[in-house]
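Note that this complex is displayed minus one protein chain, with the remaining chains in position.
Right after this comes chain A.
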């Protein structure tokens, strides 16, 4: 790196509307922290944001290898955005493996910043590269910036008491400082964060802050880049208090809010599983909200203990991913048969079987809607963005207690680990739905239904309401065991009708775009952002296209048949082989649903959706 006579500080500031940066390095390089810090700082700077971490499947694959690459993509913008972006403008590659794994995604003309300190023969070999990509033409058409970050950090920290090894661990903050300079971001939020994080180890805080400032100053004093940018604050965000939120955290807070609105104590039984474990982690930290969490011996025990807690008057919940749902299925049937409230969170991942645990997919829809023995319907609610996960979690709790039924709440890996700015709702504005337990003993039996076909919730400890429940069929009129054929058919209908009755409380989804016309796009779950972005592009081009996004996956919202009839064709993009399309076909046989499946463990890109929409209108 040569020091140029024209220092970077004098470069003109250019304004950009939106920028996508991908930080990529070894899983030990701290790329997630770097990305999260950049995100927080940009949030405070007032940008709209969307992030997407890309974790390696292995916890620590051998250093420098392709499977060991960890990435974090952040998009920040002065306008309203819905996705973390199809392709980065800037790729930060801390080693050759990080470069080779990510380079294909970079925008033509994009910036590649590489750490040449990790670019020796052995580094290339670990990345299975025969030739050096910096020299073989791979990077033609990109703007390459080479810095020996290892060396720079070493120089910056000559006075630090840290060991040489620990000094090298500050590399990510040097990189972050450089990016802060490039996009004119303040350093204070990260400095504050570092001081808080390493409160007991001031040497570490100091070293990281020094490294970050060194990176920032390098931008000022050396001409590394051709320009310096700023992304102004986004002024279309509605007023309010904001914070950045990840899907799993928003969902966890929604569960706590739901329990409080129901006036119940929250019981979570859970077993660790990617990508749902963070829900267990978050809720375990909310004990000051009276939350009880139990890490059970397995998935089955997790849901069963939650069912026991619901029987005894708490609101039982369990969080898992697809394989865990499979294990919990029999117990779900018990909760359906005994009509106990329960929330099961399924953070979907690529299947079948173990599949690709760290990759996203929407392929548990059949399992959620149909996957049980017997005729066993239950409500299925699906969240579409990290902040929507908060509302959907409340909705799931509400339906569970209002209809005395287990509810499946679908999220996925993309929502779980993605983040976006969230306008924090006013806690007092949330509508309570307090549960009233049965206390009246006169004419009580446990399966006596009200006008919504809902049975009473009589919890142990209540005098005079002693009763037995179980998975055997119950007599409609007494709640006692019954093998009577006609009674079984009646009960099967009653249970199904109770769930279908939820339709009365669901609004028909609102159409975005054309209210009638050539094409209706029906989306659900985490494809919301990509569909929305693609729709905005198509609408700008004047296309006759509308879109709805479904939250209630069972029962479906009312009014859909009329809605579908207003369009020539209906397209259903989803990250599976066409599960929603098939359910829709069976419910609305007259409508032609065109399935648009994708099963690569990746979200839809905006570009591929636009291309498909264009083909159809």
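What we mean here is this: a residue touches a chain if its C-beta (ideal position, glycine included) is under 8 Å from a C-beta of that chain, and two chains touch if they have at least 3 such contacts; residues count from 1.
Here is the rule we go by: contacts and distances are computed from a predicted model.
*Asks:* When you check the chain that is not on display against UniProt, which of "Anion-transporting ATPase, ArsA/GET3 family", "2-oxoglutarate oxidoreductase subunit KorB", "Transketolase" or "ABC transport system ATP-binding protein" does it turn out to be?
*Replies:* UniProt lists the chain left out of the view as "2-oxoglutarate oxidoreductase subunit KorB".
*Asks:* Would you indicate which residue among A:66, A:372 or A:459 is in contact with the undisplayed chain?
*Replies:* A:459
*Asks:* Of the residues A:232, A:308 or A:517, I need the one that contacts the missing chain.
*Replies:* Of the candidates A:232, A:308 or A:517, A:308 is in touch with the missing chain.
*Asks:* So one chain is hidden, and I want to know which residue out of A:28, A:189 or A:501 touches that hidden chain in the complete assembly.
*Replies:* Touching the chain that is not displayed is residue A:189.
*Asks:* May I ask which residue of A:108, A:238 or A:590 touches the chain that does not appear here?
*Replies:* Residue touching the absent chain, from the options given: A:238.
*Asks:* Footprint of the hidden chain on chain A, which residues?
*Replies:* Output for chain A: 40, 43-44, 46, 189, 237-244, 253, 256-257, 260, 265, 267, 269, 286-292, 294, 296-298, 300-302, 304-314, 316, 330-331, 333-334, 338, 423-428, 430, 459-472, 480-481.
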